Structure formats: structure tokens, C-alpha cells
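A single protein chain has been omitted; all remaining protein chains appear in their positions.
First chain written, first letter: the chains are A, B and C, and each begins at residue 1.
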Amino acid sequence: MMGSYRVRTDLALEATERFTEENVEIRGVEVKEDYNEEKDIRTTVVKIRTENGAKTMGRPQGNYITIEAPNLSVPDEDYHREVSEEVARHLRQLIDLDSDKSILVVGLGNQGITADSLGPHVVENMHMTRHIIREYGLKGLGEEKMHCTSGIIPGVMAQTGMETSEIVEGVVSEIKPDVVIAIDALAARSVKRLNRTIQITDTGIHPGSGVGNHRVGLTEENLQVKVIGIGVPTVVDAATIVHDSMAHLLDALEEAEQKEFLEEMIPPHLHSMFVTPKDVDETMKYLSFTISEGLNMAFAQN
Amino acid sequence: MMGSYRVRTDLALEATERFTEENVEIRGVEVKEDYNEEKDIRTTVVKIRTENGAKTMGRPQGNYITIEAPNLSVPDEDYHREVSEEVARHLRQLIDLDSDKSILVVGLGNQGITADSLGPHVVENMHMTRHIIREYGLKGLGEEKMHCTSGIIPGVMAQTGMETSEIVEGVVSEIKPDVVIAIDALAARSVKRLNRTIQITDTGIHPGSGVGNHRVGLTEENLQVKVIGIGVPTVVDAATIVHDSMAHLLDALEEAEQKEFLEEMIPPHLHSMFVTPKDVDETMKYLSFTISEGLNMAFAQN
Amino acid sequence: MMGSYRVRTDLALEATERFTEENVEIRGVEVKEDYNEEKDIRTTVVKIRTENGAKTMGRPQGNYITIEAPNLSVPDEDYHREVSEEVARHLRQLIDLDSDKSILVVGLGNQGITADSLGPHVVENMHMTRHIIREYGLKGLGEEKMHCTSGIIPGVMAQTGMETSEIVEGVVSEIKPDVVIAIDALAARSVKRLNRTIQITDTGIHPGSGVGNHRVGLTEENLQVKVIGIGVPTVVDAATIVHDSMAHLLDALEEAEQKEFLEEMIPPHLHSMFVTPKDVDETMKYLSFTISEGLNMAFAQN
Partner (left out) sequence: MMGSYRVRTDLALEATERFTEENVEIRGVEVKEDYNEEKDIRTTVVKIRTENGAKTMGRPQGNYITIEAPNLSVPDEDYHREVSEEVARHLRQLIDLDSDKSILVVGLGNQGITADSLGPHVVENMHMTRHIIREYGLKGLGEEKMHCTSGIIPGVMAQTGMETSEIVEGVVSEIKPDVVIAIDALAARSVKRLNRTIQITDTGIHPGSGVGNHRVGLTEENLQVKVIGIGVPTVVDAATIVHDSMAHLLDALEEAEQKEFLEEMIPPHLHSMFVTPKDVDETMKYLSFTISEGLNMAFAQN
């Protein structure tokens, strides 16, 4: 009902909810949900198949895998391993890892802001192999096959004076990886998804997404190489929460004529704020560890 | 009008606004405002003088000085010096610094959460003299008079397993300072006060205040020594923002009967979130520097 | 032969080597070595039994357990678990954990200096239970028995203006734990022991020990409560390395008359330097994790 105001979400799953609530099937979009009851992990795959579907969904054609794992922000080692394996499984489907691949992991975000530090943490936790392979060769390492991993933490524009995409383009042109994996902290629409949802997509990172609101995307079009985006929602736009509450109130009051009024009431400064859980530092540790383990597993030689 | 819902604020100034909006004088409470136009610094002193005034205001008797300095989160060195001097001036009024004093500075908050890291940053920036005085003596240092400063960053309960107050009580019983100065990041009611307001009070730190919501206060009653609290609002309760927007809407709709309904609509999980500006890491640096300089100035020998 | 120059070591094991090299038995001192070949972990227990032995050894009466584990600075999870269990086993022998105990862990050292940050890291990694027990009680937690753990990172004197021991004394007088466990980074004499040796002692921490050279000890005498010290050598005194090399050279040259000359040649500024491995940040992570896991295991209810 409040569809006129496009609330911000980086999760494709949440973008479908607008429609599924109304029992509408979106043409050109396929949604498949799978729930593993024992492990309490729900995986939803949204496939945007046509240009039309992309337009309706407000994001490019491609695959969007969302792993919802309620205990992700809790220190349960076994559970985290399950989720890491789920991440690895999907990556192996998106990237052909049968032959050796060179993979560049990009840790987007700002280390100085806890809620935006997911990407850097992931890169720090990963095992990089590129320099070892170059030093000793596969034979020297006693391996027949080994993926070549490297990583960069590009920083943010206020620190570097450069668009993140410029830095990554430069490194890609030098390193020539087969795949770029960009990790980023995302904005969700719903508070209940924070820190417990992982989105994996083969469409890369798009302008306006992420906690830091990237101005230029990291996509196959820009980088001339396949780009996988992995994100976890760690913030909700403050404006979204206000909007949702007010929309809910208005619905209840059946005051349909008040919508325009509502738009004007969201104070503009709220758009430069975010909402973040008070225990964000704890969960950040668990999350980054889980994703980096998933990457380590996916690219382990076997 | 929405007075039935007590929104959270750690600023005494904001607690008076409920009344001043309605042009009500609060019995037992004195408010004096001073605006320095040239420097663009507004200082408001709220004096709660009676038990009755304390009850109405929801906080203990004492002095609450609020320095509002709009450019505090901007890197302007001269402006910051002005504010530091203002802080120092008020401290000299609250603490009798004519004779040598021993001062323990307590940096409350969680270093791992940017918005809660004000206190630790302040302690890190300060010059401590206690160990130097004990080593060389005043004569050895060529000084006739010198305040003895020491500081502690007690951490938070999830890290230590102890109430912060327990740690501080222990250190106070050992060090026996004349004054404790507790620095903390606060919650404001209004987004526009974030990171540009400094509150100084001789009533210490009270239960339920601060970003981390202290469960036990740091007060003269508990510590048996004078306690000055210095705080800067760095967060606004997410629930407050929702509440304010909805109240504003309801007022406009003149739906007075909907108030009770409103209370029920604030989702409980919002109470464990906070709203924080996206550039919080930058401003944190400026703020902590400004306050620690104010302290350094106040306790410098002269 | 070079015995006239007392090189600095915080390891009791190294203090015995002076004598064992010369096949001398030290009266009042008992040394028992155990080597687990399969696990490649060597444990040496040095018991100083008499006042005379203490004098010869230059450290107080008590038990000194040294665990030498060559792979400790390598990321091998299984190996680290073995060492954690070894640490836990010895702690259970030193502390009677049959009845509930209240344990205060003190993370000594300077977080700002990588090689001195062991203690703080250990406290950060530990699970603290004190606040949970106080909140819910054992019955509420469904436990019959549970050790009560708390921790503090006291910082260093240049930051706090207080002796570390003053802070700890204050907290102990407030919390009244049954045992204090103080974790610290140590200085070794031999480069080959760095980051691969853990010393556990029931004599606490003594003046002049640790990377930061504590001026006052944390001992049962001072704190009126049992104190276990756990340390890992992370630095070697720069002067020691120079001394050893020169002594070795002199021995080879059979220039016995040059000893006095040697003492004068160690430049005094070297005493304010330390030698540290280039990969100290990596190993710090593994080590602190291993020790904190050992503590977690020891105090887990069972």
C-alpha cells in the first residue's frame, strides 16, 4: 500500500516481498525457497531472468542467493561451520572451480566504522595463496591444482580521495583475476534480518548499495571480469524505520489521503544516519569469520 | 502533548524542553542561557535546587551545564580551542583547583563500538601526571603546585564480567582521589544535538544513562568522593525517532485518542538499537580531543 | 663462564640452564622434565623448595611449569587444542577447582605495542561469567556448579598514571576473587624460545619482569589472594643478544681476560630496546587464543 515510497534495501529477497505480500507473481522473476529445518537455515534463490523483471525489481538480471540463519550472530562454532559450508556450496555453483582460478577478494567498507567493517575483516581472515604459488610454484608446493587467491582492502573515498572502483579497476588490470569477489556490509529494510542474512549474487556490487553507498559499481561491465558480490545487512536506514512505523500507523487509521504528507515528514538529515544493533562489534567478528571460512573452504584444493 | 511517553535523553537541557515549550516554569529548577554570538557557542546552566525539581526533571539535584557548539564535529582547530577553554572554565568552577587536587578520570564506554568510544579516547589523549609526581616529587619537577591526574578505561561488563562501578570503586578506594571525572557517550533525544553538545554535571553518572546504559551509577554517594560527569550525545534511541515522527503525525491528524495505540506500536527490538551519524568516527576524534584538551588546560599548573 | 653478567630472563627454566650446562645440581631446586614425543610438547616443572634455592635462582619459592611447544606460532588448530589442554591440566593442579571459585583474570601489557599485547588479547578472548551468574543465579542457568570469571585490562602507567598493581589491588578489594590469574608477555634469554613457550607459576608476577618491566609485583603477599602468573616470552632483550654473541666469540678466542671490557661495551640505550620477530602480530593471535581456550576449558563446568 505504501509502495509509492521506495524504501532502501540491498537484499533482492526484500525487494520481492513487496509483491509476495500481495500474492503477485513477478513476470521474469523466479523465487525458490528451501528450508533446512534441522539446521534452521533458510535459503532463497531469486533469479531475475528478463529485462522486464529487472525493471520491476529495481536491480540487474542475475542470481541472488539469500541465506537466512537466525543464529548467525551467536557464538556457536558448529552452526557457523554449517553456514560457511552453505556459502561455499553456492560459490562453487556460481564459479567453475574445476580448473585453477585466480580470485581477487575485495573487502569494501570503512574499518573505522564498526558496522561497515565486514569487508576488511573478511579479507584479513582469509588465507591468500597468490604470493606462495608465485614463489614456489604448484610443484614446489606438492600440489597438482590450487586456486590463486589475493585480496585488497581499498578503503573509502574520504580516506583515499579515489573512488573505490578506480582502485579496484587498477588492481584488476594489473592482476588479471578470473573472478572478483566483493564483500560488503549492506542495508536491509527489516531490522530482523540484520546480521543473520548473507546475500550472494553474480551481479556484483551496484551504485548506491552498501552501508557506505557506493557511487560507482563493481560489475562485470566495469571490470571486464566476473564479479560475485557477498553481503550481510548490518544496518537499516533510519528513515526506513520511521517510514515503516508511520505507514503501519496510517494503514491502521485508514488515512489513505495522508501519504504525500508522510513523505515530507521524514527529516532529511535522517538519510545520513543509520540504525545499528548495540552488539554490532560482537556479531561482526562471527560474521566475517563465517564468510571467510566459506571462501577458504570453496577455494581449498581438493 | 505526548508527555505520557517518556522518551530517553541523557541531557538535562532536553528534559527542560518539555516544559519550556509549554512556557511552564518548573518549580525548584533554574535555567540560565548564555549565547556568545561571535564564537557561536551557547551555554545553558540548569540548576535543580529542590527535591521536587529533581522529581519533575527525573534526575538528581545539582548543576547541569550544556555547551552547544554547532561546529564541534568539524575540523576547525581554533574553534575547538574555544570550546576546550569553555569546558576548562566550567570545571574550574565546579572543582576548587586552588590547592593541589588528585583527579581520577574514568573513560566509560566500549572501545569496540565507535559511537561508544568517547570515554576511552579522552583518557588516551590526556596527560597523566600521577606517576611522574610520585617518581620525582614536585621539587624534582621544579614545580610548586601540580594537580595529580590519573585515568582508567574500565571496559564494559561483557568484556570484564564486572560492573564498571565495581572496578571504579576498587580503584578509588586504592588511589583515594579528591575528584572523579567520568567521561561517557550519551543518548540525546534530538538528532540535531548529536556530536555538538557537551554536558558537564556535578551529579556524576546515573543508572540507565550513557550509550551502554549503565546499570549502576558513578556518584558521590557510591564512591564517597565528588564525581563530575562529562558527556557528549553521540546516539539517539531508535525508538525515540520513531516515536517523535509518529507523535508529530498524530498531532497533525489531531487524533488524540490514538496515544495508547502508539505506545504498543514501537517494536521492542528497537530498544536495543541506536541511531548514529555515518561520519561518527571522524567526529569522535575531534570531540575527544577537545574535551581532553579542556581537562589538560584545567589541570595545568598556573 | 660468563656468569658474572646476569642476562635477563623471565623464564625459570632458563635460569636453571646456567647450572645444568655445568652439570651442577642446585640445592633446594627440583627440575623434572617430561617430553611427549607424539605431540612434540616438552613440559618442565621447576620446584624451588627452599630459601636457599630461591636465592640461587633469583626468584621466589614456588612451582614454575614451562610448556615448550615448537609449533605454537603456527596456525595448526589441533596442535593448539593440545597445548590449551596442557595449560588447563596444570591450572587444575594449581587451583582447587572442585568447589566453585571466583577467578579474576588480569591482562597485563600495552595494547599499543604488538609484542606486549598478549595479556589484553587473552582477556578479550575469554568468556566471562560473573555478570551472568549475578544476573540469573546458578539455578536460573540450570547449573549446579559454575566458576565465576571476570577480567580486567589495567593498561600501563604512562596511560593511566597509576601503577598497574594499584588498579588490581583496588579491583581485588572490591571483587574479592579466590584466585587472580595474571597474563603477561615475557622476556626470554634465548631467541629460540620466543612465542613457543608458556610459563605457568603459582608465584605471581614479580617486579622487573614482563616486556613492560613491572615496577611492583602482583603477588599473594600484595593482593592477599592466590596469584597464578601465565606468561609467554615474546621478546629478548637486545643487550642479551649482543652479550651472548660476544661471549661466544670471546670463549672461542679464549680471551678470558676480556670479560670486564665486555661489560662496558654494551651501549646503555640498548636496554630500552627489544628484539621481536617480524611476524609477531600473527603469532600473538594464535598464542592468546590458545591460552584463553586453556582457561575456558579449566573453568568450564563439568
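Methods note: a contact is a pair of C-beta atoms (placed from the backbone, for glycine too) under 8 Å apart; a residue touches a chain by one contact, two chains touch by 3 or more.
The structure displayed is predicted, hence computed values, not measured ones.
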Neighbouring shown chains of the undisplayed chain, as defined at the top: A, C
Listed residues A:Thr16, A:Thr56, A:Ser84 or A:Thr149, member touching the removed chain: A:Thr149
Listed residues A:Leu72, A:Leu91, A:Val171 or A:Val211, member touching the removed chain: A:Val171
Candidates C:Lys55, C:Lys145 or C:Lys192 - the one touching the absent chain: C:Lys192
Chain C residues touching the omitted chain (full complex): 110, 112-114, 158, 191-192, 211-212, 238, 241-242, 245-246, 248-250, 252-253, 255, 258, 261-262, 265-267, 269-270, 272-282
Touching residues (missing chain, whole complex) on chain A: 123-124, 128-132, 148-155, 157-163, 166-167, 169-175
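By our rule, only the chains that are shown with their structure count from here on.
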Interchain centroid distance [CA atoms averaged], chain A/chain B, Å: 37
Rounded Å distance, chain A centre to chain C centre (Cα mean): 43
